[in-house]
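Everything below concerns the one structure shown next.
Shown here: the complex without one of its protein chains, the others still in place.
Chain nomenclature is as follows: A and B, assigned in order of appearance, with residue numbering initiated at 1 for each chain independently.
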Amino acid sequence: MTLLRIKNLSLSIHGAPILKHVDLSIDHGQIVAVTGESGSGKSMTALAVMQLLPNGAEVDGSIQLDGAGLLTRSEAQMCALRGASIGMVFQEPMTALNPVKTVGDQVMETILIHKAMPPAQARTRAQEVLARVGLPADRFPLSRYPHELSGGQRQRVVIAMAIALRPKLLIADEPTTALDVTTQAQILDLLEGLVREYDMGLLMITHDLAVVADMADQIIVMRHGEVVENGATNDLLHNMQHPYTRMLFEASDHQVTLPEPPEPLPLLEVNQVVREYRLPRTGMFVRPRHHRAVEGVSFTLNRGERLGLVGESGCGKSTLTRAILGLEEVQSGQIRLDGQPVFTGHKPNLAVRRKMQVVFQDPFGSFNPRHRVARLITEPFHLLDTPPTGSDRQDRIAEMLKAVGLSPDDAGKYIHEFSGGQRQRIAIARALIIRPELILFDEAVSALDVSVRAQILDLLAELCEAYDLTYLFISHDLSVVRTVTDRVLVMQSGRIVEQGATDQVFTTPNHPYTQTLIAAAPRLPEFGKIPA
Amino acid sequence: MLRYALKRLISLLISLAVASVVIFAVIEVAPGDPASFMLGVNAQEDTLAALRAELGLDGSKMQRYLNWVGGMLVGDFGTSYTYRTPVSQMIADRLWVSLPLALYALTLSTVIAFPAGIYAAARRGKPGDLVVMGSTQLGIAVPNFWFAMMLVLIFAINLRWFNAGGFVGWSNGMWAGLHSLTLPAIALALPQAAILARVMRSALLDILGEDFMRTARAKGLSRRQALWRHGVRNALIPVLTIIGLQFSFLLAGSIIIEQVFYLPGLGRLVFQAISARDLIVVESVVMLLVFAVITVNFLVDLAYAAVDPRLRSRT
Partner (left out) sequence: MSRNLFLGAFLSSLVVLAALISFVWTPYDYAALSIPEKLQPPNAQHWFGTDHFGRDMFSMIMVGARTSIAVALVAVGIGMALGVPLGLTAAARKGSWLDEVIMRGNDLVFAFPSLVIAILITAVFGAGAINAIIAIGIFNIPVFARITRGAALSLWEREFILAARVSGKGAARISAEHILPNVANLLIVQGTIQFSLGILAEAGLSYVGLGAQPPTPSWGRMLADAQTMVSFAPHLALIPGVAIIVTVLGLNLLGDGLRDWLDPRIRVARA
């Protein structure tokens, strides 16, 4: 018998249609992945099953769990079901736990709220469940608070809460999106193991096709609130019917061709750089300890070269980026651009600064919401001794906007009138407008949907052709770094553990950490591209 | 936890030291010599000098500051210029009115505000919420001393449930004392309760939007259970800040309310002292009020740590 059956589900919020005639079903022990870009309605589908929809939601159709309809149940009946028969895991482990309660209390709460067993027994069960998800009581006592755990560990606690009563159905909404690749691989393993062990159904919501390609039994592709394709994983990957599915697959592993780099000639030289932060004092008379975020990093970036910098969160890549930009002073070592230091006498060197620009990750936080595009992208003119004025200035603005694929008319608009992808184009225009020698891309495509990301990567390749860019591309996303860089640095705990030509590092990694990183990164199966 | 408390304690002591310097300096610039003010214009030079010595007015500024602070540490606040009695005794008598009044009002305010704020948050946008929010909007706008006058008009003059003013003293029993402080306490508490209820409501509404509230609902908690088990304790963090601030408003506010009810508290003492230019009394009362405010803020800091485990483990 089918565990979960969604039939003809439509949903609107305050009259705006979100889901249109969605059908899907899950059996016991089956993993079904729902995938799609933002706005596809995949998360709303999950929330509809939980009946935890936002105010103003109107649902039509049917959702059946073990043959019994959910939409007709009262709120009290749903409460009895949630946590007991259906468990849910959310995206953001850092905020999904109550900061003022111990993890033991929070796991026990699932058991106690359903009065499944007396408190003493619930405590034992909580310990067992936490041990099952990889947090054994001897190292992670129940009395820990969430802030004492890492992101991956917190996600394990969230999973423990969801499975404490062995629900029949587990819903996981982007459970690994906020985690590093190595942690992601562990959490995915854990989820898969739990499904097999408990014979649960798993409804997995994700934007990342690669994550589910080798895990899901069935894949459902959604767009604009509709299911565009639905099939067993193997069939679907071999024989994609809908052009959107094909586009999504292509974009997920998008390849670009970069022009050949010129003869090596050093532009940026980083030599034995150390950056420390003072930690809070641990005692009144104890000298404060230091955390070395960057520890003796050296590398050279040649003119015309596209260099990648990969590493997981906390490895020191952001700190290094800020040091190169001259936003923070380093404790020792030198950073030179074109032979000149980025810092002279505790002050950023303005002569060097005008040769560098940066594109940040967040397309929404990168712009002052009160300024128009013309003013936003000309901000770097501040670095020039004689910034262009009048029609000169207008021409530069128009040229740049055209170069990044926007219209010169966009100069008069405010930033909220643009989509995420368009904003990243504007960010690139701002970085390019003073023709810097070096551009830093700091996770510049990480916040974008795959199809938009593919377009931005294409734009990058075009700009390399047109403007002979030299850049440092900082990212946690290996597949992106692989296609847009010539050479790559791998960073771990403040050190560069491996560097070399991108292809070589990816095909024959030398350092064990690089090997782990590459092995953990989810990959789309090659057969997706072979015509069936 | 201990280190956190110690750190707050040190910052408390520094604040007190700086505050005492500021108060001393302000009083110091006051024109006129208290001794000649007390003895009149025709006083002999040697009587003046003797009085100055008696009041501790001779010696350098530094010496007098140290005498003042050193005295306060052992409970000696000096001698009143006008009454020639120990200031500490005058303050102690009045404190037995002002402090219970402030605490009474703080209790009332909290007892009224918490349920009102939680109720409004739980019924966001519904008629119950609108009624509570409307009344708090009005409550904030009402000056407490005017509200006190209206209370007197209704409950003392017309209904005769309470006395219009004065304090019976604690010697007649605690209930009689509390009874005569009830109208003043209500007058002080209601406007503060309105503020506190609004803070409670908005803090709770912020918390309701947090991810962990959704997690709680996914575990099978009803809306109400999630609100009580996960919302209220987190909302206490901003609410505690306001309670701390309110204590200082209540203490200062009680100075005004004492005028309405003719209560023999610190407020009346201060106003009498100002009109008699009895500056040492003003100085000591102000220092005492500041001490109370700083100490309460210290206690609020400790309460934070009790509520929020993140603070306990940090430094």
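Methods note: contacts are C-beta pairs under 8 Å (C-beta built on N, C-alpha and C of every residue); 3 or more make two chains touch, one makes a residue touch a chain.
Keep in mind the model is a prediction, meaning the values are calculated, not measured.
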Options A:354, A:396 or A:487, residue touching the unrepresented chain: A:354
Residue in contact with the excluded chain [from B:66, B:92, B:111 or B:157]: B:157
Option touching the unshown chain, where A:161, A:267, A:325 or A:429 are the choices: A:325
Chain A residues touching the omitted chain (full complex): 325, 327, 348, 350, 353-354, 356-358, 360-362, 365-370, 379-383, 416, 427, 430
Touching residues on chain B - with respect to the absent chain: 11, 14-15, 18-19, 22-23, 26-27, 29-31, 137-138, 140-146, 149-150, 152-153, 157, 245, 248-249, 251-253, 255-256, 259-260, 267, 270-271, 273-274, 277, 279, 282, 286, 289-290, 293-294, 297
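Quick note on the criterion: only the chains that are shown with their structure count from here on.
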Chain B to chain A touching residues, read off their complex: 3, 6, 210-212, 214-223, 225, 229-230, 233-234, 307-310, 313-315
Contact set on chain A toward chain B in their complex: 50, 52, 75-76, 79-84, 87-88, 90, 92, 95-101, 109-110, 113-114, 145, 147-148, 158, 161-162, 280-284
